[in-house]
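Complex shown without one protein chain; remaining protein chains in place.
Should a chain be cited, it is by its letter among A and B, assigned in written order, with residues numbered from 1 in that chain.
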Amino acid sequence: MTAARARRYLQGALLAVATALALTFALLPIVWLAGTSFKSPGEFTSRQPTILPREFTTMHYQLLWAEGFPRRLQNSLIVTVGATLVSLVVAFGAAYALTRFRFPAKLDVLFLFWVLLVKMVPPIVIAIPLYQVLRLLGLLNTLPGLIVVYQVYTLPYCIWLLLGFVRDVPIEIEEAAAIDGASTWQTIQRIVFPLIAPGLVATAIFSSILAWNEFLYALLFVHSPALFTLPIHIANYITEHETLWGRLMGIGLLSSLPVLILSGFIQRYLIRGFAMGLK
Amino acid sequence: MTIGRWTRLVGCALVALVLALPSALAQPSGNLVIAGRDGVFGEALGLATGWFAEENPGVTIELLRLPYAGLYENLVISLRERSGAFDVVMLDDTWAPEFMAAGWLRDLEAAGMAINPGFVRSALDASRYPFAEGPLFAVPHVGNVLLFAYRTDLFEQYGLERPGSWTDVLAAAQTISEQADGVHGVVFRGIRGNPIVTGFLPLLWAYGADIIDADGRAAFDSPASVAAMETFLALKAFAPVGVEVYNASEVRDALQRGVAAMAIEIWPSWIPALDDPAVSEVVGQVEIMPAPGQVAGPSPMLGSWLLGVAADARNPQTAQAFLEFVTSDEIQRRLALEVGLPPTAEGPYMDAEVVARYRWYPAQLEALQNARARPRIPEWSQVESILGDYLQFVLIGQMTPQQAVPEAHRRIEAALRR
Partner (left out) sequence: MLHRTQNLTRILLLLPALVLLAALTIYPLVTVVYYSFFDYHYVRGFEGFVGLDNYRNLLGDLFFTVSVRNTLVFALLATSSQLLLGLAFALLFNRPFRGRQLFVPLMILPMILSTMVVSAIWRAWFHYDFGFLNNVLRAVGLEGVRWLFDPGIALYSIALVDLWQWTPMVFLILLAGLQSIPGEYYEAARIDGANGFQVLTSITLPLIKGHLFLAALLRTVDAFKLFDKVYALTGGGPGISTESVSTYIYREGFRYFNVGTASAASIIMLAVALTLTLVYAGQVLRGQRR
């Protein structure tokens, strides 16, 4: 074996090890989460580092289910789907208007800059006035109220992402339709939507992940136990008195499964979404 | 025609009576939302709500179990908004002045609730606003009084006497930490906020100091306060590693596993587990007493939890019925036996079965009857938070007691002035 070949083998081996280490770094805590959710209570105070349960049990999941998990799951679903739908509709309108129509005095650039700024504002800064806005509208401590305030998170992202997707639709296609006598609404409906359908889906999933995981506003604007979303429910398990690890990890896994599955579909778009920030 | 009119009137009255009677005799019904604590308090309310629902099939109950700070925030926001989110609320006696002054709780005596005549006076006083004199806005539910625990076997082994003062406590802690293998002299809750302040207050009072004086002004800046803080800091050397973030579960665990010889703060609900062989390795070896004095005699600190009916409750009648139920002698007796929840009425303390199970209950009752309440100011939450922060600074070594006391005093003053 020549020195060059040996070095290449060594390089290859090192890279393989490095890759394995990288994957372990990313995945070990998640695997541990899953494993611990099935461990028997006695194993939590063990001084041995373990990942898989020695004594498998599903008791934590049973307790979780009985302690109100389904209701919180439902709340999270309602808020997430609601917020995403609203954002998609509103953002699509904005994205289409911005890319297809001429605006005077660079208003469109200004609008986009504003959208960027909204992304940068720390959510707590506007929490108190938002609280009062919700109170005035009678939406405090309601799920629709959360759907409204979540627009602060989801709308800017949706506008940015849909902007890129709409821009990608060649103008010639729409012009052809216009020549054939189609109105704007018909064009949107029959031509644009189908073409950006995958983009819509990706944006929807992206926005859903944001809304699903949101914590601060759910904490501040909802105080009835029946209306808690999953992140708040999880925080309650990190309680003052016991760190109920079995249930904590179980609910962590349960509430992550939907987003974990969805993310598989949008991995391509996540990359694209971030590259889009440059355009 | 006069007869006809009279007949009609009487007829109407009878009809009205017949219609009203069912609701007057009505079983409690509807949905009841209860905001309570987690941990053993959550267990107790869970049991009690279950029993109540059995006896009143028309009632559905939603019980929320929250940690200390979470419950406080939740209650302030929803009571202030009058959102009707809760019917029954559980509150620490220190939150009572704030909640009651703001009119967030129902006047129970005026609403015709049956009040248990056996309530311990000190706890009942704290349920009134103004303290001891005003209307009754809540009823005592958990007869918590702060106690002190030490290991009789270890004390005997090293020739120590039952501590009569905090100086004794320090000396004993030092002896045991140095000589006993794997045992720390003392354990306490060091995590910032309500826990560290609660552990510290008996010490502060024992040195004759106080946070608020009789006129409601800040009185924390005194040599006695500094001395108390110095003793508190000195205890850390004989406590387990990490005591600065210890909360209830860590303290209880340390006691039960036998690695701590003394607990300067122990609550009645923690004690039963010490005599339970399933979780404790020190069965029968822990003695309970009021926290020692130093300059001033022992003054056991009242830490009762109250139950009130929210002013904006959606179902106040059922809420009231539940309060009567859960504070009755019988239910308090059952809760004491099942989960070790300390009663607030004298009856259960005298019950033979209870005393047989919990040998220290007579001492606990006496402590409760002589309990001293924390300052009755609406701003207590903020004052406690300030004190907790500065205690933590001292505990982790970022400040000396000499620096911390005047600064804490200034901030407390500012908080009271608002």
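The working rule: a contact is a pair of C-beta atoms (placed from the backbone, for glycine too) under 8 Å apart; a residue touches a chain by one contact, two chains touch by 3 or more.
Remember, it's a predicted structure, so these values are computed and weren't measured experimentally.
Asker: Check the whole complex and report which displayed chains the hidden chain contacts.
Answerer: Touched by the chain not displayed, across the whole complex: A, B.
Asker: Write down which of B:E244, B:E324 or B:E366 is the residue touching the left-out chain.
Answerer: B:E244
Asker: Can you work out which residue in B:D107, B:E230 or B:D389 touches the chain that's missing from view?
Answerer: B:D389
Asker: Just to verify: which one of B:R37, B:R106, B:H141 or B:R192 makes contact with the chain not shown?
Answerer: Result: among the candidates, B:R192 touches the missing chain.
Asker: In the whole complex, not just what's shown, which of A:L98, A:L161, A:L200 or A:V222 touches the removed chain?
Answerer: Only one of A:L98, A:L161, A:L200 or A:V222 touches the chain omitted from view, namely A:L98.
Asker: Which residues does chain A use to touch the chain missing from this display?
Answerer: Counting over the whole complex, chain A touches the hidden chain at residues 15, 18-19, 22-23, 25-27, 29-30, 32-33, 36, 44-49, 89-91, 93-94, 96-103, 111, 114-130, 132-133, 148-149, 151-152, 155, 159, 171, 174-175, 178, 184, 209, 212-213, 215-216, 220, 230-231, 234-235, 237-238, 243, 245, 248-249, 252, 255-256, 259-260, 263-264, 267, 270-272, 274-275, 277-278.
Asker: Just checking the interface: what residues of chain B touch the absent partner chain?
Answerer: Touch set of chain B with respect to the missing chain: 69, 72-73, 76-77, 80, 102, 191-193, 241-242, 244-245, 381-382, 385, 389, 392-393, 396, 398, 418.
We take it that only the chains that are shown with their structure count from here on.
Asker: For the complex, give me every residue of chain A touching chain B.
Answerer: 135, 140-141, 223-226, 236, 239-243
Asker: Which bits of chain B are touching chain A when the two form their complex?
Answerer: 33, 35, 38-40, 62, 64-70, 74, 77-78, 81, 83, 85, 247-249
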